[in-house]
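The complex appears here minus one protein chain, its other protein chains still in place.
Entry: chain A
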Amino acid sequence: MTQVGFFIDVTKCIGCKTCVISCKDKNDLEVGRNFRRVYSFETGEFPNPRLAHLSISCNHCDKPKCMENCPTTAIYKRKEDGVVLIDHDKCVGCKYCEWNCPYEAPQYSEELGRMTKCDTCIDLRENGEEPVCVTSCPMRAIEFGPIDELRKKHGTNSDIWGLPSSTITKPNLVIKK
């Protein structure tokens, strides 16, 4: 299995949220449901304040707590590429995965009565395209691909101030800070 993941370049991100909007548009998400979100963290003090923007979706973790604690086994890791998906035939809409994801990835759909989340734009990828957040980013701050390749290219860091520790779920995420 080739595990896939995301690379986020915090030094490039300007917090424009184009990735959020393109994801909402592609997945037809109503107000309040966002598979990708941008969090802004303020650190430091005058005269050295710092503002960092971090674009986050599901990190398709090696140890997904949402999957471990899902009572229905609806959440599973796809064998081919380790993408974490939700089987809607099993999901009961209990929202317990919301309390078990450090990244707020599972999002409840009132219309479906079930949980939904980032699926790495599987349909686009099957046509040889990239996830829409990657192609829409004007700063080219997001990359997607086999996590081994991303780590070889950008290093292995997946922690940044403001983000919960990567030891909790072992996210397939590389962050340049």
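Methods note: a residue touches a chain if its C-beta (ideal position, glycine included) is under 8 Å from a C-beta of that chain, and two chains touch if they have at least 3 such contacts; residues count from 1.
By definition in this document, contacts and distances are computed from a predicted model.
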item	value
Choices "Hydrogenase expression/formation protein HypE", "Cyclic nucleotide-binding protein", "Transketolase C-terminal domain-containing protein" or "Sulfurtransferase" - which one is the UniProt name of the chain not shown	"Cyclic nucleotide-binding protein"
Candidates A:Ser22, A:Asn100, A:Ser136 or A:Asn172 - the one touching the absent chain	A:Asn100
Touch criterion as defined above, residue of A:Val4, A:Ala52 or A:Cys70 at the omitted chain	A:Cys70
Those residues of chain A which, in the complete complex, touch the missing chain	39, 56, 65, 68-74, 89-96, 99-104, 108-110, 112-115, 162-165, 168
